[in-house]
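Handing you a structure now.
Just one protein chain is left out here, and the rest sit where they should.
All chains are identified by letter, namely A, B and C, in their written order; residue positions are counted from 1 within each chain.
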Amino acid sequence: MLYREAGQFKATYVEDSQIFPIRQDKVGMALILVVAFAGIPLLSLTGLMTDYFFTAILTPFLIFALATLGLNILTGYAGQLSLGTAAFMAVGAFASYNFILRVDGMPILAAFALGGLCAAAVGIVFGLPSMRVRGFYLAAATLATQFFVVWILTKIGWFTNYSSSGVITAQKIEMFGYTFDSALSKYLFVLAIVALLALLAKNMVRSNVGRSWMAIRDMDMAAEVIGFRPLRTKLLAFAVSSFYCGVAGALFAYAYLGTVEPEGFSLDLSFRILFMVIIGGVGSILGSFFGAAFIVLVPIGLNILTGFLENSAGISLPSGISSSIELMVFGAMIIFFLIVEPHGLARLWQIGKEKLRLWPFPH
Amino acid sequence: MATARQIGEVIIDLRNISLRFGGVKALTDISFDVREHEIRAIIGPNGAGKSSMLNVINGVYRPQEGEIVLRGRHHRDMNTHAAARAGIARTFQNIALFRGMTVLDNIMTGRNLKMKSSFLLQALYWGPAQREELAHRRKVEEIIDFLEIEHIRKTPVGRLPYGLQKRVELGRALAAEPSILLLDEPMAGMNVEEKQDMCRFILDVNDQLGTTIVLIEHDMGVVMDISDRVVVLDYGRTIADGTPDEVRGNQDVIDAYLGVAH
Amino acid sequence: MPDTPRQPPLATFPRLLLQHAKVRPHHPAIREKDLGIWQTWSWSQAAEEVRALAAGLAEMGFRRGDNLAIIGDNRPRLYWAMFAAQCLGGVPVPMYQDAIAAEMVFVLQDAGIRFAIAEDQEQVDKLLENKAQCPELTHILYDDPRGLRHYDQPFLRSLDEAQEAGRARNRDEPGFLDGEIDKGRADDIAVMLYTSGTTGKPKGVCLTHDAFIAAARSGCEFDRLGPGDSILSYLPMAWVGDHLFSFAQATYAGFTINCPESGDTVMTDMREIGPTYYFAPPRVFENLLTQVMIRMEDAGALKRRMFHYFMEVARRCGAEILDGKPVGGLARLRYALGNLLVYGPLRNVLGMSRIRVAYTAGAAIGPDLFRFYRSIGVNLKQLYGSTETCATVCLQPDGQIKLDTVGPPLPGIEVRIDGSGEVLVRGPVMLKEYYKRPDATAEVIDAEGFFHTGDAGYFDEDGHLKIIDRAKDVGKLANGAMFAPNYIENKLKFFPHVKEAVCFGHDRDQVCAFINIDMDAVGNWAERRNITYSGYTDLAQKAEVYELIRDCVEQSNAELARDPMIADSQVHRFLVLHKELDPDDDELTRTRKVRRGFIAQKYAVLVDALYSEKTSQFIETEVKFEDGRKGKVAAELRILAARTFPAAAAQQAA
Partner (left out) sequence: MQFFLEVLIGGLLSGVMYSLVALGFVLIYKASGVFNFAQGAMVFFAALTTVGLVDMGMPLWLAALLTMAAMVLLGLLTEKFVLRPLVAQHEITLFMATIGLTFFVEGLAQAIWGANVRALDLGIEDVPLEWMLENANMAISQFDLIASAIAAVLVTALAVFFTRTRIGRALRAVADDHQAALSVGIPLHHIWAIVWAVAGFLALVAGLLWGARNGVQFALTFVVLKALPVLILGGFTSVPGAIVGGLIIGASEKLAEVYIGPHFGGGIEGWFPYVLALLFLIVRPEGLFGEKIIRRI
C-alpha cells in the first residue's frame, strides 16, 4: 500500500543492483538513519530520553546486532553452525585491551580493528575442522573454541594484565582528543561502527564472496564443481564472522560494560546470539537487527510485566523467578520460530512488505 | 538444419577406467573418447554407471584404475577444481541448484572463476569490484535471454517448477563458458514441450558456441536425434560405442538395453 | 515542441527527428527492456542509428518510392527502420507480426515489397516461405540473429551489417543522407497501413507526412503532450493507433516511447515504466478489470469488504471528482481515504499511477467499464478515428466526458452525418489514397472531399458524436425496429464472464445470441464452486455455467428495455459456443472484431436451431491449433431462453 513503485524502472545495472532498489525503501532507510544519528540525540538533549535508554537498550542492542551479524554471516550465509560466538567476542575484547595497553598511542579504532583481526585469526584456526566435518560435528568443534579461549584468557595472566580477579577495566574511548564517556556519545560511537560494518556485510553478501558462501551452504558439491574452493570459502566466512564478533566483543567491553572478565563471554552468551540469529532470520542482514532487538527487549518487557504484577496486582513472585521465566520464554520462542517461521522476523517482514507492494491484491 | 561446426580432435580420452565403492564395482575397465565439438551420449540401463562416469570426468570420484587424458595431458584422476578450471561444467541428475538464491544469483555463481576482485573491494562494492560485478551481470543476462527465463530472473529457484529449474541449472553451467559440458539427464521428468526446448538449447549451445557436450539421457529418441556418437554402458562395462545408427543395430545393445529395459 | 511545425524544415518525420536530436540530444527517445534493464537511446543516439540504417539501406539499393515491409514486435530498430525508409523517400509498410505466412503474401505482393525487415527467425521463416510467390522480394534484413547463423541465403543480412555499411557510407559521403532527407516533401507518403479488412482483401492506406503530422499535432495540443511524457508501445506497429501514438506523436512532441521485453511481460513492464500516456483497446481494459476482480476474490474478507466499499464510493463520486464537478465535502473525504487505501495502490499495481491521459478506441467500451477507470482516477477518454483518418476525428476533452459518446470533433476536422446516418469526415488528416486502388479511393471519398467512415452515428445535444455501430451492420428487425448488433454484444461483453458475443436479428422477429465464456473468469468461478471440468468445451456446456450466462443476458435485457429505441433488441434465446472464437479460424479479425457474417455462415446450423424450438443442437467444428495442425471439436450445445422485459415495465421498475 505504501509502496508506489510504478515508474521506478532501471535503465542501468548499477541502478538495478542497488541495496534498496525501491525508492520507498531508500527513503525509509534514510529516515531510520536520520532518526538514529540525529533524532534520538536531539530527543535526549531535550531530556525526554534518559541514559537508561542508551545504556540498557540502544547500545547493547547495536552491539548484539553486530555480533548477530557476525554469526549470521557464518551460520546464516555460509551454513556453518557455530556455538563459539562469545569466544570470538572475548578475543576481540581482550586483544583490543592489550593493544591499547601495550602500544603507546594506539588509536582506539585501530585497536578494535586489530582486535577483530585477532578474532578472525582464531576463527580461521578453529574453522579448520570445517574442512572435514559438518553439521553438529562442527558445532561441537566450535564449542571447543568456547572453552579453550575462555580457559586461556583466565589462565594466562598476561591477557588480563595480571589482574588478580581476572577482571579488566576497559580504557576510555578517546579519539582526536575527545572522550566518549557520556551514554549518548558511546551510543553514537557504536552506531557509526555498526552502521558501517552492516553496510560492508551487505556488500559482501551481494557480491561473489556472498554467493560463494550461500553456494557452499545450499549445495556444497555443486559449489565445488563450478569452481568454488570449499575450504577457502568456509575459512573466509569464519574469518569475517569472527572479525565482526571480535569488534562486537570490543564494543561490548568498551562501550557497554566497561569492566569484563573472561567468564563473562560464556556459552550462554553464545547461545543468546544464536537465538538472535534464529529469531531475527537466518541469512538476513536486516534480521540480525530484528533478532537483537527482540532478545534485548524481551527481558525488559518481562521485568516490566513482573514488576507490574508485584506492584499493582499485589502478586508476590519468588525471587529469581523472572530469570527462570526468561529462560523458558527464550526456549519456547526458539522452538516456536523454528516450527512456525524458520526464517524468523526477517521473513515476516519480507512477507508483509510483499503484501504492501501488491496491495490491494492478496498475491 | 545445415551444420557448420567441425568435429575436431579427441579432447577427452578415458582409458581403462575402473571405479569401486568399497567392494562394489561401479565401473569396470571403461575406455572411450570424446572429440571436440561433438555431442557424445552415454546411455545404459539404470545403475549402468553413467553418472559415475561423469563424476570421474570432473573429479567428483577418483577411479582406482585407468587414466584420463584431457587435451593431451595425462591425469591419474581429476579434481573438481582443476576440472572447472579446465573448462568442464556440468549439470546434475537430481538438480543441484542453490535453493536459497535467486535465478540470477545462481547463474552468477557460474562465473566465479572469472571474477578476480579482491574480497575487500567486494565488501566496499566499489570501483573495479562493482564494475566487474556488473560486467558479469550483463553476461548472465545474455544467458537468461538465451534460455528464455527473463520472467523468473529474480525468483528464488526453490519456488520454480522442475522444468525451469533444469533450465536454470543449464544456465549456471553455461555461465562458466565451458568448453566441455557434462549433462546428466537434462530432460528427465520433463514434458514433451520442455524436452523440445531443452533439445533446442543443447543444440544451440553446441552449434553456436562450439561447446563439446557429453550427455546422459534416458529418452532414446532424443539421444538418437541429437548425438553424434553414443557409448552404451551396462553393469559398469562398455557394450557398444559408435554412431547412433551403429549402436541401434548392435545386438548386445538390443539385448541388454533396448529389448529388456524399455 | 517544435516552434513552427508548419514550416517546411519540419514537414517530414526525419526532419522532426533531426530537430529533436539537435534540441534535446540527451533526452530519452526510446527505451527497450532488454537483458534485464531498460536500455535507453537518446534522441541524438536514435538519430545516429537511423542515419546508419538509412545509409545502409541505400547502400543495398533501397530507392526513393520503394516500400519497406517491417514485421515484428515493437522494437527500437523497427521504429528506426520507419524513419530510415522515410529518409530515403521510401514508404514503411508495417505488417501484423502475428499473421501467418499465407496471410502475408497479399500485402507483400500488393505493396511490391523488395526490402523487408524482420524482427527474428520466426518472421524471417515466414518471409522465406513466401519468397517464391513474391519474386520482387530481394532483400531480407533481420534484427535478432538468434537461430539464423546457418541461413546462408545471400539476400539475408542482419541489420547490424546494414548499419555498419551505412556508417561507412556516411563517413565517406557525409552530405549524402542530408541531401536525401532534404528531398522529402510534406505530401510524400509517410507510411502505408493496411486495413485489417473486416470484409474483402486488405487495402493499403497511404498517409502523407502532412496528414500524420497534422494528426499528431492535433492530439498533442489537445492533451498538452510534451517531451516529458512517456508511453508504452505494445500494440502492433501495423495498427494506426500505435503509429500515431508511438511514432507520430512521440516524434512530434519529443516524448519517450518504451518497448516491452515481450508480449508476455507487458503488465510487469507497464508497472515498471509507469507511463504518463497510455492507449489500450477496450478489451485490454476489460481484461485488466477482470484480473482485478479475480485477484480480489482471493483476498481476505476484511480486505474484500474494504475494496467493495471504496469501489462503491468511487462509483458514486470518483468520476465527478476527476471531472472537477462539485462534490460534497464528506464524499471528497471518503474518496480521499479510498484513494489512499484502494485507488492509489490499484493504479500503482496496474502501472497507471503516473498516467495523465489514457485513450481507448477501436470498439465501443462498456459504460461501467469506462466509468470504473475514471472513478479510480485514471483520466481515460474515448477517441474516434480510423486508419484512413490517422485515427484522429473526435476526442473527449477533459472535464466533458460522457460515457456513451466519443466527444466533439478535433479542431480542424469537419464531421457530417449523412442521410443514412453514416459519419463523414473531412480534414488534413485524411488518407491520400488507397494504394493502387483508385476505385476504392473513389468509393470512400466523395466529390466534396468527405471521407465515408462506414460508421453509423449521430451528434447529441452537446455536439458530441455518438457511434452506434458499423453502418452496414445496422439492420432492422422484422417489425422495423433498429437492430445494432454491436451495441448489444458490447453490453453483454461487459460482464466479466462473457468474452465474446455474436447477435443475430436482422430481418428476424427477435434477437438471439452466441456467447463465448471467459475461460479465466468462469474457470475461477467454477473452481470456487467445486465444479470440475476437463476443458473449455466441457466447461461451456455445464448447466451451472448456462445459468450464470442467462443471468448476464437478462441483466443486459433489462438495461436495453430502458431505451425505447432499442428495447426490441433484447436477447430472447442464446447458446454458449463450444470453442473460443479465434482469429486463426477467421472468426475474428486480427484486431479481434467479430466477423458476424462469416460466423453466421459457418455456424448456420446453430443459428437455425436458435430460431427453432430446439433446446439443443449437435455441432462439429474444425479448428486450427497453434502449430498449424488441424483438429475437430464436437459438442451437443444447449439452447436457453432468457427473460425479456417490456419497455414500459422496465422503466417502472427502474
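The definition used in the following text is that contacts are C-beta pairs under 8 Å (C-beta built on N, C-alpha and C of every residue); 3 or more make two chains touch, one makes a residue touch a chain.
Please read all numbers here as calculations on a predicted model, not as lab measurements.
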> Of the residues A:Arg23, A:Arg132 or A:Lys172, which one touches the chain left out of the display?
Replying inline: A:Arg132
> In the full complex, which of A:Ile278, A:Ala292 or A:Leu345 touches the chain missing from this view?
Replying inline: A:Ile278
> For the full complex, which residue in A:Ala11, A:Ile124, A:Val298 or A:Ile325 touches the chain that was left out?
Replying inline: A:Ile325
>> List every residue of chain A that touches the chain not included in the displayed model.
In response: 81, 128-129, 131-133, 135-137, 139-141, 143-144, 147-148, 151, 154-156, 221-222, 267, 271, 274-275, 278, 318, 320-321, 323-335, 338-339, 342
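By our rule, only the chains that are shown with their structure count from here on.
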> Roughly how far is chain A from chain B, going centre to centre by Cα mean, in whole Å?
Replying inline: 41
> Distance-wise, how many Å sit between the C-alpha centres of chain A and chain C, to the nearest whole number?
Replying inline: 57
>> At least two partner chains per residue is the criterion; list those residues in chain B.
In response: 137-138
>> By the touch rule stated above, which residues of chain A touch at least two different other chains?
In response: 13
>> Looking at the complex, which residues from chain B come into contact with chain C?
In response: 1-4, 104, 137-138, 141-142, 144-146, 150-151, 153, 204, 207-208
> So in the complex, which bits of chain C are touching chain B?
Replying inline: 34-37, 146-147, 149-150, 152, 261-262, 264-265, 268
> Which positions of chain C touch chain A when the two form their complex?
Replying inline: 31, 36-40, 271-274, 292, 295-296, 298-300, 303, 306-307, 340-342, 344-354
